[in-house]
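Every protein chain except one is present and positioned as in the full complex.
Think of it as A, B and C in the order they're written, each chain with its own count starting at 1.
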Amino acid sequence: MRVGVLTGGGDGPGLNAVIRAVTKSLIRHCNAQVVGIEEGFAGLMDGRVRQLDWRAVSGLIHLGGTVLGTSNRRNPLLEGEEGAQRVIESARALGLDAVVAVGGDGTMAIAQALWQRGLAMVGVPKTIDNDIVGCERSFGFDTAVAIATEALERLQTTGQAHGRVMLLETMGRDAGWIALESGIAAAADVILLPEIPYDIEAVAAVCRERESRQRFTVISVAEGARARGGDVVVQERIEGRDEPVRLGGVAHVLAAQLQSRISSEVRATVLGHVQRGGAPTAFDRVLATRYGNEVAQLVCRGEFGRMVTLQGGELTSVALDAVAQGRRSIPPEHPLLDCARQIGVSLGEPA
Amino acid sequence: MRVGVLTGGGDGPGLNAVIRAVTKSLIRHCNAQVVGIEEGFAGLMDGRVRQLDWRAVSGLIHLGGTVLGTSNRRNPLLEGEEGAQRVIESARALGLDAVVAVGGDGTMAIAQALWQRGLAMVGVPKTIDNDIVGCERSFGFDTAVAIATEALERLQTTGQAHGRVMLLETMGRDAGWIALESGIAAAADVILLPEIPYDIEAVAAVCRERESRQRFTVISVAEGARARGGDVVVQERIEGRDEPVRLGGVAHVLAAQLQSRISSEVRATVLGHVQRGGAPTAFDRVLATRYGNEVAQLVCRGEFGRMVTLQGGELTSVALDAVAQGRRSIPPEHPLLDCARQIGVSLGEPA
Amino acid sequence: MRVGVLTGGGDGPGLNAVIRAVTKSLIRHCNAQVVGIEEGFAGLMDGRVRQLDWRAVSGLIHLGGTVLGTSNRRNPLLEGEEGAQRVIESARALGLDAVVAVGGDGTMAIAQALWQRGLAMVGVPKTIDNDIVGCERSFGFDTAVAIATEALERLQTTGQAHGRVMLLETMGRDAGWIALESGIAAAADVILLPEIPYDIEAVAAVCRERESRQRFTVISVAEGARARGGDVVVQERIEGRDEPVRLGGVAHVLAAQLQSRISSEVRATVLGHVQRGGAPTAFDRVLATRYGNEVAQLVCRGEFGRMVTLQGGELTSVALDAVAQGRRSIPPEHPLLDCARQIGVSLGEPA
Partner (left out) sequence: MRVGVLTGGGDGPGLNAVIRAVTKSLIRHCNAQVVGIEEGFAGLMDGRVRQLDWRAVSGLIHLGGTVLGTSNRRNPLLEGEEGAQRVIESARALGLDAVVAVGGDGTMAIAQALWQRGLAMVGVPKTIDNDIVGCERSFGFDTAVAIATEALERLQTTGQAHGRVMLLETMGRDAGWIALESGIAAAADVILLPEIPYDIEAVAAVCRERESRQRFTVISVAEGARARGGDVVVQERIEGRDEPVRLGGVAHVLAAQLQSRISSEVRATVLGHVQRGGAPTAFDRVLATRYGNEVAQLVCRGEFGRMVTLQGGELTSVALDAVAQGRRSIPPEHPLLDCARQIGVSLGEPA
């Protein structure tokens, strides 16, 4: 049996731990030959592969990124039926009996399309945003939360020293899991999520109320957060120009909105790519190893067209086409939201 | 409503996060007065309490230990019926309508005994060993795994440099969760657990086989691990004495057993108390906050005689007397055991 | 003897360690009464002080920020002679025999002005940029380098996964110490400093050369770095506007410059305030403690008008007016520059 492994979409901590576990498990469990496919589906299309054996994946568990490389620039589906067929032909030419695709919802959609066309595919969900439908907790998320928590804590001390409002923008365009968990873990005063449009006056009120006592306010804001009442356009005057310019990025928009309403200085930081690189936490290493091992079992048992997933704390699998195309955003009744409110965190809701 | 909070038994990362969350939630949710009881049931017996308000618990989320102190020296139940009655009288004298006890199975047994005698008790499970029956994942465990993982990684590099066998003994007298998860996360070569008596010849064989290739071996061993075929007594000659002396501690026993069987040098480290102190991970802060918030809801709803617990990834509660007196050891069919075997980790089982 | 302590200017890791050490040393060494002055010279002007005793400074060594608060908004010198006199009168009203000022060159200039007017002043240099003239190594700098190094490492793995050019902008308007040391420590490929105007073609050439082999490039850039041949103005087209807009911040300017010259994607991150908050490294805690202890000795010996400093690895002191008003930028012949070049780091110099 010859199995290909690829990583697609944005990278995240734990990809290498999955590659290592799937390789070792495939070798040990069903004596498979394993090949690593470079740069996702683009590499599969072009036949760029290399042998993965026990030695090749040794020492990978703690490495960030993906040794296979990834590509979010080339999607075979965007090249129509022809693109899909080229991938399938290439897989056959490489002698692959099955392909393990590790990636986000885009990668899973491609895997499903290929599976429908006869290529034996299985998937492992990857999203540091933790927002793949049907998957309770993806690897990489814990690491992203840990990094964001540390950044919020650092911002808190400098906020305290200067009596400032400190904003940290974390990843999460459609789902605010990172902002929510890191905000709770770092004792943020305000957490703003894509799921709950914020009331700028309510946020300003929290800052003003804290100005007099604790002097500082820490705000954890997901990149997808937006103001209540539709998109707020914030403009800024640029030197030497007549008309104001629109600012981009929620942290800077929010900072400008707040600064006009409170007297403390407001400072915004965008954590950016820092939160998706580097060594995974111990938690994510174990989780990624479990995902990798589980998907290898699927392959060895010949259960294709499925994605490994975590439900109720246990690993299981779902059909690839059951992976809804939406995002797993935070449901309004999620206990963590109420937990945040109970311990006094403002979610930017009107009073 | 006036509610007391105490922490009992050994400490662990996240206790202060629970104290903070339970206090804030009680105040906000049912406008309770909250008092902190010093040094567990001993302090309750003696009436040593202090007011806990919003300000008093501010800034606690990342602190290790417990600001209330704990005591594993005085158990009112060991003083018979009289002891239990003294605690109940003291609670009445302090005007406590309910008591939240955060602790291990010993603390829960006391809570149950007091509840049976009429004191409104609720519990929050605490065990860095992750071995309380009925609780899937306790706070503090993730931090202990993270610390042990880092230590194993450090030992690996020095083992690699010198071509040595490096042993790390972690906590876990009855359950090997810390040794198992940290061993997987740090890519240990051998993991020895209380649940699977080890075959010393099998362990030595792994070391010998690695000597020729990778030169080094990393072994994660739980303090409760023991050799197959009953307790192995290892003795060592002490300078100036005629008879040999028995060694204590599984890491040193195992090191002596191995050293006589292989040519590489063997070095043992006992992580000890380092793994139960210090700042909790972001994961544990969130989990501890959720536990604290949940137990406050129980109190506000008047649901006493119960312990908050995590099942299937969700917080719920069980009756205090449902907390079996045993330990939640790793079941033989637990998927993590097979996962470890699949990726090539030896669990010390005979070949 | 009654001594006031204040922290001025931007905060940095280690300020609380200084406050703790100076307080303990003053109490033990010359039995002084110590008062903490809130929010720098502004607080001294307004008489806002509080008692600092052994207990008050306990547990401060690892805290980021400054428990005294700081202010970079009010400078008594900007209020003319009257401002200086008000500060001196307030110090007398508070019964202060001496004032310890911890801060940057601005704070030292104020301290010198007050000392010339008769107030017994001593100074402790503080700059995470490590750029105070006459001071070899300031506390806080090591922590900033450690944080930037970790961020660069995280960016490296994600750059490697995607084949991208990753830029990290660190603090350092006039001196590039943080960018230089973190760049070396994180094995950055390019380091751009205020001291060496960069040749954009040379930087692009490094990226292009790496594209074919390692696929990714990591660039550590100080906020004060600028292109050779004067200020480069980078403009970007904004949706719905006719004319392009000028971009701010060297990382974004550089990213735009590079993106038009190479085919890999370029991503910029601005580390910002994250690098000045949080717990100091062990190194900075020891250094801050030594500074605090040393300045207390100056006070006890009555040596006023001086600033503690590190020279040749030893603590000593210099006259406050010897603190030149410039910045200690990296001298062209500094061995670390040549060291970087020797190990293959590009400093953006033309080929």
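One rule holds in what follows: a contact is a pair of C-beta atoms (placed from the backbone, for glycine too) under 8 Å apart; a residue touches a chain by one contact, two chains touch by 3 or more.
Being a predicted model, the structure only gives us computed values, none of them experimental.
Novice: Taking the complete complex into account, tell me which visible chains touch the one left out.
Specialist: For the complete complex, the undisplayed chain touches B, C.
Novice: Given the contact definition stated above, which residue among B:G272, B:G312, B:G326 or B:P350 touches the chain not shown here?
Specialist: Checking each option in B:G272, B:G312, B:G326 or B:P350, the one touching the absent chain turns out to be B:G272.
Novice: For a quick check of understanding: of C:H162, C:R226, C:R267 or C:R290, which residue touches the chain that isn't displayed?
Specialist: Once the missing chain is taken into account, the touching residue is C:R290.
Novice: Using the touch definition from the top, which of C:V3, C:A146, C:A161 or C:V218 touches the missing chain?
Specialist: Hidden-chain contact among the options goes to C:A146.
Novice: Which of these touches the unseen chain: B:R28, B:R48 or B:H162?
Specialist: Residue touching the chain left out of view: B:H162.
Novice: At which residues does subunit C meet the chain that is not included here?
Specialist: Answer for subunit C: residues 20-21, 24-25, 28-29, 54, 58-59, 61-62, 136-137, 142, 145-146, 149, 153, 181-182, 184-187, 214, 281-283, 285-286, 289-290, 293-294, 296, 312-315, 335-336, 338-339, 342-344 touch the chain left out.
Novice: Touching the absent chain: which residues on subunit B qualify?
Specialist: Considering the whole complex, subunit B reaches the absent chain at 7, 10-11, 15, 39, 63-66, 69-72, 147, 150-151, 153-163, 166, 215, 238-241, 243, 245-246, 267, 269-278.
Criterion: only the chains that are shown with their structure count from here on.
Novice: Going only through chains that touch each other, what is the minimum step count from subunit B to subunit C?
Specialist: Step count on the best path from subunit B to subunit C: 2.
Novice: What rotation angle superposes the Cα atoms of subunit A onto subunit C, in degrees to the nearest 5?
Specialist: Resulting rotation angle: about 180 degrees.
Novice: I'd like to verify one number: the distance from the centre of subunit B to the centre of subunit C, where each centre is the average of its C-alpha atoms, in whole angstrom.
Specialist: Result: the chain centres lie 41 Å from each other.
Novice: If I count partner chains per residue in subunit A, which residues reach a count of at least 2?
Specialist: 153
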